[in-house]
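Missing here: one protein chain of the complex. Every other protein chain is in place.
Let's turn to chain A:
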Amino acid sequence: MLSQSEFAPDTPANILSRGHVRSSSTSLISDAMSSGNNNDDELSKVQIYADLTQYEEKLAALVESVDNFKPDVKIVHELIEVDKSLYKSLDSFAEYDRIDSELNRLDKESNELDRKTKEVLETLSECYEMLNGLPMLEQVEFEKQSILKQRSKVNSSVLLNYATKLSKFTKIPPTFDKGTIGPNNFVWPAEDALRRGMLAIASLHSKEMTRIPGEPEEEEADATEKQGSGDKNGKEGEETKTGERPASPGAHGNERRQSFVFTENPTETANADNNDEPDDEALDLDLDLFKPDEF
């Protein structure tokens, strides 16, 4: 197979391209030449190589002189000297061999130390990476503080649930001021206040409500006595009679007991019925919670 350069005509472009090829391959040639030069430099330093070369030259010179029938004793002497030098260099091979073993040992030891150092440095590097991956102390403290702060806050729903459970078995604390919170300030009475009022009124009339039909009415006798004692409560007594009349089935034993009628001012009724009741009960029965002065 013929190469491309054999077919290419000698045009200027081809000449240039060949020059380019030559210049591009110059580096390879120079590399080869430099390596060859290095080898030559090393070989020139090798004593035994020089001895061998000189031996060859002297031997060739001796053979030539003998072939020419002009043997030169000087060449023979030089050859003997070169021979001595060659074998002297050969004797140093034992020393070179020892040096080679020593160098191998040192290289081995150096590699071992390098390997150990590399391992230690790699381990240290890994530790450094791990430590870098850990959060900073300040960050940990900050997160801890924020978590503790968050834990100290109790959610209102949780608190209410817990309070609901506890409320079945607990009472209002004695130091708690009921006036500060609650429906007292509302314009309408709260349900508990209403219930409390109804129950309280019902408890005031418990005797009437629980009286057996046909039993003599003690209340009326008491009321008569009270009416006689002073004019001050007379008017109230009349009102009480009027209020109690439907609730005293004793006068009309066969009549059906009327249901309890909630009067407009039950306080008066209560006062009329029980004049000897303490004032604090009257306060409890004050169901008219709307106080326009407060608004």
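We take it that a residue touches a chain if its C-beta (ideal position, glycine included) is under 8 Å from a C-beta of that chain, and two chains touch if they have at least 3 such contacts; residues count from 1.
The definition used in the following text is that contacts and distances are computed from a predicted model.
The complex appears with one chain absent; UniProt names that chain "Mediator of RNA polymerase II transcription subunit 9" among the candidates "Mediator of RNA polymerase II transcription subunit 9", "ATP synthase subunit epsilon, mitochondrial", "Family with sequence similarity 114 member A2" or "Sodium/hydrogen exchanger". From the options A:L113, A:V140 or A:L160, the residue with contact to the chain not on display is A:L113.
Residue-level contact of chain A with the missing chain is found at 39, 42-43, 45-49, 52-53, 55-56, 59, 62-63, 66-67, 69, 71, 79-80, 83-84, 86-87, 90-97, 99-103, 106, 109-110, 113-114, 116-117, 120, 124.
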